[in-house]
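Missing here: one protein chain of the complex. Every other protein chain is in place.
Going in written order, the chains are labelled A and B, and every chain counts its residues from 1.
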Amino acid sequence: MIWTRKHLLDIESLSAEEINTVLDTARAFKSVGERSIKKVPALRGKTVVNLFIEPSTRTRISFELAEQRLTADIVNFSADASSFKKGETLKDTARNLEALNADFIVIRHSASGAAHFLSRVVKSSIINAGDGAHEHPTQALLDAFTIRERKGRVAGLNVTILGDILYSRVARSNIWALLKLGAKVTLCGPSTLVPETFALMGCRVTHDVADAIREADIIHLLRIQHERQRKSMFPGIGEYRQLFGLNQARLAMVRPDALIMHPGPINRGVEIESDIADGSRSLILEQVTNGLAVRMAVLYLLNGGKDFPEVSVG
Amino acid sequence: MIWTRKHLLDIESLSAEEINTVLDTARAFKSVGERSIKKVPALRGKTVVNLFIEPSTRTRISFELAEQRLTADIVNFSADASSFKKGETLKDTARNLEALNADFIVIRHSASGAAHFLSRVVKSSIINAGDGAHEHPTQALLDAFTIRERKGRVAGLNVTILGDILYSRVARSNIWALLKLGAKVTLCGPSTLVPETFALMGCRVTHDVADAIREADIIHLLRIQHERQRKSMFPGIGEYRQLFGLNQARLAMVRPDALIMHPGPINRGVEIESDIADGSRSLILEQVTNGLAVRMAVLYLLNGGKDFPEVSVG
Partner (left out) sequence: MIWTRKHLLDIESLSAEEINTVLDTARAFKSVGERSIKKVPALRGKTVVNLFIEPSTRTRISFELAEQRLTADIVNFSADASSFKKGETLKDTARNLEALNADFIVIRHSASGAAHFLSRVVKSSIINAGDGAHEHPTQALLDAFTIRERKGRVAGLNVTILGDILYSRVARSNIWALLKLGAKVTLCGPSTLVPETFALMGCRVTHDVADAIREADIIHLLRIQHERQRKSMFPGIGEYRQLFGLNQARLAMVRPDALIMHPGPINRGVEIESDIADGSRSLILEQVTNGLAVRMAVLYLLNGGKDFPEVSVG
């Protein structure tokens, strides 16, 4: 096990070996969630602040439960960015939390770079829980973990990400993780939202959904988020569903062992048909379960990897 | 002690024996609240999600404290029903919580049947903390517990419930519990809100408050909740107070040992005069104390009744 980082800010700067260390550690923590007593004392007496300057329910709950199962002391601080601006600066808020001896700050923020910024101004360990359209590293780690669990490997797989790539931090973090782990990544969606420049990262870009999904081992659907998309760039809901939504007709084209992922919450009948979301190929709820294990693993590793003997040092 | 249920969804489907098991267990937990260290490890490492899709303060706090005193890990998820509808469905929310290995989901929802619905779609244990105008089972259990503690029994007592019966989940759950335990139940209130059909359940229905309270051992007042009542059915506040409010003149008619209950929060000067609420016949604050003990008992029993040796297996 190699792990020397203090922060988890992005996937871009991680090595494949570091990513695999998180995934290996998450495997041990997943078993904690299956026990009758779902708790280990690895973060006892440590203080974690969940600083959510952008609305979130599921990511916040997943982190909160991960922290509780590690026996941390937890403080939640939610505010929306507009009211936040009227008060003190993000830097001042963070330095106040540091002054309270916060060991960890889990930050979600609507501004790209917020997590990196915090890591430069305070001594606490920073975990990026999503910053603007930049990155959402724990989401990419839980997705890679889910793929590895179900397919046995990530390297060599065809993974298609479908939707609004341009404004998606989930897509961006996934692209980094998948490429580092050796997958072949195809991006698909409206041309305004999936520009050719992504080819420079090493992805294949297509605007033809049949072409995108036919050879895929994994089809990763993104949530259609109206609030964040520029109106002029985005087709209507009906048009998106017709052109890119995953329905039974499209599912008939894919490989028999292709699996479907989605970061949630899903829009039933928009980017995915309801019976596909609930079907046997869907990994959507496994992603949720794995997210908790991955977040426990991240907190555990950033804390120095102590007090949990079940993690094998390999 | 017999207890085989996984969920607490309503009172209607419970047997008298099951109700008494909760009340017997609650007696042991009430003593925990009187100790210097008010904590037992019965739910250590278990995850409880408080899913409140309808505003609540006192019921949420009572459940939260019950869970803390049982040493559970707790996540709170509050949303109001209107904003909830815009996002994912209740079923998807619940299945996501299940995927986080939630052992218990305590749900309050403005829709009747929400708790039953959840129990069919997820594997977690469901506790109904109030669903629409349907049931509020822990309220009825704490009321029965309070009566039994003060009167020594429930069977054979005359219990009068006074107020808006038709739209009250508190009334509905109380009627079921009281009848199952052998009490004689009288319902009283404006005829639009206390229809004769309640007689079919086995209650006596009257619209004459003097007749309703004269022989009562327990007078249970309901809160006048303007927001939930159909305007046309409900008399004005002043008219309600004059016709049905419990004042000193009416109190002079009742038995010397009659006791007053109210689920709270009270409207002083509307359904109850202030000095009666604070007087020696009032059980209102005892109900609050007992509510915590009853909720601890419910969680403990649904968890399999382990790790609390003070509960006598009878």
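Here is the rule we go by: a contact is a pair of C-beta atoms (placed from the backbone, for glycine too) under 8 Å apart; a residue touches a chain by one contact, two chains touch by 3 or more.
It should be emphasised that the depicted structure is a prediction, and the values quoted were computed from it without experimental measurement.
Chemist: Quick one: say which of B:Arg27, B:Arg69 or B:His220 touches the chain that got left out.
Modeler: Checking each option in B:Arg27, B:Arg69 or B:His220, the one touching the absent chain turns out to be B:Arg69.
Chemist: Of B:Ala16, B:Ile61 or B:Ala79, which residue touches the hidden chain?
Modeler: Touching the chain that is not displayed is residue B:Ile61.
Chemist: Determine which one of A:Asn96, A:Ser112, A:Thr192 or A:Asn247 touches the chain that has been left out.
Modeler: With A:Asn96, A:Ser112, A:Thr192 or A:Asn247 as choices, the missing chain is touched by A:Asn96.
Chemist: Taking the entire complex into account, which one of B:Ala16, B:Met201 or B:Val288 touches the absent chain?
Modeler: Hidden-chain contact among the options goes to B:Val288.
Chemist: Considering the whole complex rather than only what is displayed, give the residues of chain A touching the chain that is not shown.
Modeler: 44-47, 49, 73-75, 77, 79, 87-89, 92, 95-101
Chemist: Could you pull out which residues of chain B are in touch with the chain that's been left out?
Modeler: Missing-chain contacts on chain B: residues 33-39, 57-58, 61-62, 64-65, 68-69, 264-266, 268, 285-286, 288-289, 292.
Convention: only the chains that are shown with their structure count from here on.
Chemist: What whole-number Å value describes the gap between the mean CA coordinates of chain A and chain B?
Modeler: Spacing between the chain centres: roughly 41 Å.
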